[in-house]
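Removed: one protein chain of the complex. Kept in place: all other protein chains.
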Amino acid sequence: MKSTKFSELSQEQVDRKWWEIGDFFRRNSLWMLMYCTGCCAIELPPAMTSAYDMERLGMGPMATPRQADILLVSGYLSLKTLRRLIYTYEQMSEPKYVVGLGSCTINGGIYHDSHAVINQLDQYVPVDVYVAGCMPNTEAVMNGFVDLMDAIKHKTANGWKKYRDNYDWYRQNQIASLGEVEVHDEFHE
Amino acid sequence: MMNSTNNALEVITLVESKYNVVKTEHISKYQVAFEVIREDIHSMLNFLKNSGWKQLSYLSAIDWPEEDKMELVYIVFNWDKGVHIQIRSKIDRENPEMDSILPIFPGCKYYEREAHEFFGIVFHGNPDSMKQLILEGWDDIPPLRKDFDPRAYSEAHFPQREYTETFIELNQQESKQEKRAARQAHIDEVRKGGKK
Partner (left out) sequence: MQELKLFLGPQHPGMHGNASVHMFVEGDIIKRSYLLPGMLHRGFEKGMERHTWLNNIGLIPRVCVVEPDINEMCFAQGVETLLGIEVPERAHWIRMIILELARLSIHMMAYGGIGGPTGLYTLMYHAHADRNDILNIFEKITGHRVYHMYIVPGGVRKDLPVGIEKDIHQFLDSLESRYAEYRDLGIDNPTVRARTVDTIMLPESVVWELGVTGIGMRSAVGKEYDVRKVMPYARYDQVEFTVPTNTYSDANNRIDCKLQEILQSISIIRQCLAKMPEGPVRVPLGRGQSMRWTVPKGYAYSVVESSRGEFGYFMVSNGGTHPYRVGVRGASYPQGLLGIEKYLPGTRIDDAALWVDTMGVCSPEIDR
């Protein structure tokens, strides 16, 4: 095979190569944000600790959103959490991925007619991988992460680009459901 | 451990001798319920607290729109006797008001705040009871009232996922049978050393 000289490549191709290299490392060291938004979070401790050992996939928990790659939405989202979730999501540095666990993030699940729980997560933040089940067991959660790694490899996990491009649409949906995205409480005033 | 059946009967005689009880229920051997008028609640809770019912277990309300009443429920518990006492009283639904029991049971603070949030009952004397606790930016009637419809609220506020009829496209998937046959043919081919 004829080797290509670096100088012959266009800037676009060079960028793409670098992204591929970046994606390789990225998908093998995914750090997820420890934000337990709902009840599916109870299956995460077994996944993280010695029973299933998530670290063999190169994944680990991360305490701050600025250094995390995955935002794990574990289950139902009440309006109060959604405000904080959007706040957290916008703090994360790109590229960032969202995994939705449980039926509640897909269509509201058992809380489909509740006055406090949203029904469809991808109206507010883009979701890359969904894991169905109420609650999904640990194997399913791990499988969801493997799916995400595949999606990164095939460049289909580009929810963060969608969020950037369609920011107005997402923001409009957020405001329509929440009224106001900013957090107001005694602490913030 | 303790003879609770007698305890429950003891409580009934003790309370009925002191207060005008509208209705008494002996629910089980660990549970007694009294329905009283609203003015009696404070002195009754005070009396029970001094007789050993030191713990406020629960405080909430029930909405009865047909009678146009709101029912308050106080449950107190005595760990030595092992008897729960429910004290219930009906108040006006249009303008639900009640004096706070904060001087008697300081633990009621957040229960009252929650009752205000979910039923709209105003508790006089509880300083923070008008603040929002659980809901944030709520713009409808208190949600646990019977005339609130959570489904209508949900449909009005949150987009629903729409499913088309062909959402599950099983028929358009590749047949697994064909794949399996192709794989088997390949295996056979390899076994024979590449000859057909």
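Letters A and B mark the chains as written, and numbering starts fresh at 1 in each.
Simple rule for what comes next: contacts are C-beta pairs under 8 Å (C-beta built on N, C-alpha and C of every residue); 3 or more make two chains touch, one makes a residue touch a chain.
Please read these numbers as outputs of a predicted model, since none were measured by experiment.
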item	value
Among the chains presented, those that the missing one touches	A, B
Options B:Val21, B:Ile62 or B:Val122, residue touching the unrepresented chain	B:Ile62
Contacting the left-out chain in the complete assembly, out of B:Leu45, B:Ile75 or B:Ile101	B:Ile75
Of A:Gln13, A:Ser29, A:Ser93 or A:Asn137, the residue in touch with the unshown chain	A:Asn137
Interface with the undisplayed chain - residues on chain A	33-39, 41-43, 45-46, 48-52, 61, 63, 65, 76, 78, 80-81, 84, 88, 110-111, 113-117, 134-135, 137-138, 185-187
Those residues of chain B which, in the complete complex, touch the missing chain	1-2, 4, 25, 27-28, 30-31, 33, 54-58, 60, 62-63, 73, 75, 77, 79, 82, 84, 86, 88, 105-107, 109-111, 118, 133-136, 143-144, 148, 150-151
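Following the convention adopted for this analysis, only the chains that are shown with their structure count from here on.
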item	value
Chain centre separation in whole Å, for chain B relative to chain A (CA means)	33
Partner chain B, residues of chain A touching it in the complex	79-80, 83, 106-108, 112-120, 123, 173, 176-180, 184-185
Of chain B, residues touching chain A in the complex	134-137, 139-140, 143, 148, 150-151, 153-154, 157-161
